[in-house]
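This is the structure I want to talk about, given as structure tokens.
Below, a portion of the complex is reproduced, with chain positions unchanged.
Think of it as A and B in the order they're written, each chain with its own count starting at 1.
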Amino acid sequence: MIRQAFVHCISTASPDDLSGLRALIAAGDLDPAGIVAILGKTEGNGNVNDFTRGFATTVLKTELGRHLPQSDVDKVSIVMSGGTEGGLAPHLTVFEVRDVEAAPEPKALAIGRARTPDMPFEHLGRLQQVDLVAASVQRAMADGGITDPRDVHFVQIKCPLLTLERVSSAEARGESCATRDTLKSMSLSRAASSLGIAVALNEINRAELDNDAIGRDWSRFSSRASASAGIELADHEIIVLGEAPGWSGPLRSGHCVMNDAIDIEPVRALLATLAKDGDARLVALLAKADPGTTGKLRGFRHTMLDDSDISSTRHARGFVAGALAGVVGHARIYVSGGAEHQGPDGGGPVAVIMSSERPQGGLAA
Amino acid sequence: MIRQAFVHCISTASPDDLSGLRALIAAGDLDPAGIVAILGKTEGNGNVNDFTRGFATTVLKTELGRHLPQSDVDKVSIVMSGGTEGGLAPHLTVFEVRDVEAAPEPKALAIGRARTPDMPFEHLGRLQQVDLVAASVQRAMADGGITDPRDVHFVQIKCPLLTLERVSSAEARGESCATRDTLKSMSLSRAASSLGIAVALNEINRAELDNDAIGRDWSRFSSRASASAGIELADHEIIVLGEAPGWSGPLRSGHCVMNDAIDIEPVRALLATLAKDGDARLVALLAKADPGTTGKLRGFRHTMLDDSDISSTRHARGFVAGALAGVVGHARIYVSGGAEHQGPDGGGPVAVIMSSERPQGGLAA
């Protein structure tokens, strides 16, 4: 018995649409007990008052509770990314791991996960969070049997944020937090978490890092980090996707970096490399989009940062989605905003999962 | 002495930024007396309450008035398209025609123009508007010396829209307008205008057309129409771009059709065809973007039509701009929304102008 990773991409008709997920489970194509993570794109604005993320998460947890004990439901990492601008298709991507009777591949898609201990909130946005995350990313790699950081292609992390209560509790202990602004704390937590991933993957030198660089020095970044901040946890949920020996199945993965919003050639090259034969099929594309801080793209001014009607993150998601959809031929892809230290300023990491098999249920619209 | 067409692409820092235009004039690279049309992308929302179009138009007319008699200023077709979603760069594209001492090319870029008389607002969105436009497009072709409709690669038309005041004025005369919805009127006006262009270019059969088809029967469309509705006019401004004998210069043009928002392969093929040698350089790309009516893209649901926070035209511009910018390498391109009968449902026409010469002032950011 060896492990095989399954990735199910499921279109949704609304944030609470469970029909596709239920159909896969009913058909035996998806075993709830094997679900390690669910990533989703929902219809909201992806900003402060986006309740579609919580709506989707609520109904997903309820549904999983019909199949699993609560303790197992709590182990599943559910990350909903709001904002389906442009042609982006609302959907869920379910990551499942099963033990199968099969021959191991030299390098197949591998999934590992880990959680950090609860973090003292005064560590948020500081080097302590960077180190906490870096250590756990390495544990997640080990959990997936990935030994070489170069074989890691995507790291999804869900990190905590600050609330006034959390700030007060730290201050009651005589500690001060990095910020008292709860919205700012989301950005800082994503920033420190992403740098932690970069440290674990040898992308930056921890020794050269100081607190001032966190959320400021955009020259330091991870090419494989995807961070999301949530109020519902005090620790960190980490999912590592990569390639490792000892796993089975037709799925392969890879990653590249877009240096700006329309830098699609690295994506084309990556797809060509992974497309080993005519059957090669895209199962999932995971990317980060960001308007950048310069207000320019290839030397020309854009207006994303100055628009008070539409937030810059919404502009960036729809625009980058167009560039990527032109390459892969559809827009049922995961494009998420808020890319602090996740790829270079104005750009972002891209991970793809390909299959050498014919379509499975996961591709059905 | 024969005619040569010049195309100057000028970045702008705001809707009233004339610095780039003034610099070209001061340097002698642009002769105001030769300006036949100015197309622009401005920062507004591209919908009813977009005043950036009128603002840019006002300052441009004032500036031209410093160089030309008012009667000549009024002859210049100024078409501002609001909406620079995603990475789109606000800019002006100035079309100039000069008499030069040169050998005629077998086929060089040719420009023609015409205006319709003022239209009674009860004609908007109806066959009367179709016929009014069709006749004027043929006059514009003749103005440019273009005899074969197949040599027309782009027809830009600026058409009026309805305001509550305009509807009331028609009703006060005992007439009823096609709609009382101001936003809807922009769509109907673009629809009837585009069908008028299709009639003039022999793309559809006028005899088979009735009022019900306008804004409804998307199987009828022009592959070269680009319509923009504005609050600031009561007639129609028409510019025809194509190729004709008897013109001089290094500029060439061509067109293709995107069948949906991410159908970029025809654009790649067109660019390759026009790039006759290593020096070939993109001077301008002019495209239409539209969310389509099906709510789907390549079989997957999108949310552009159901978003009550951001209009579908804004979603579509930013998304299509991403797809096209990925191809041409920057986003200082003209992507205009509302593509009713301009290309197929959900798609749109694309026109490009290439030069075989090294960069001129027009390319400076």
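The working rule: a contact is a pair of C-beta atoms (placed from the backbone, for glycine too) under 8 Å apart; a residue touches a chain by one contact, two chains touch by 3 or more.
Computed from a predicted model, the values in this text were never measured in an experiment.
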item	value
Copy number across the full structure, from 2 displayed chains	4
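Convention: only the chains that are shown with their structure count from here on.
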item	value
Touch list for chain B against partner chain A, complex	11, 13, 43, 45, 84-91, 261-262, 264, 297-304, 306-307, 309-310, 314-316, 318-327, 329-332, 365
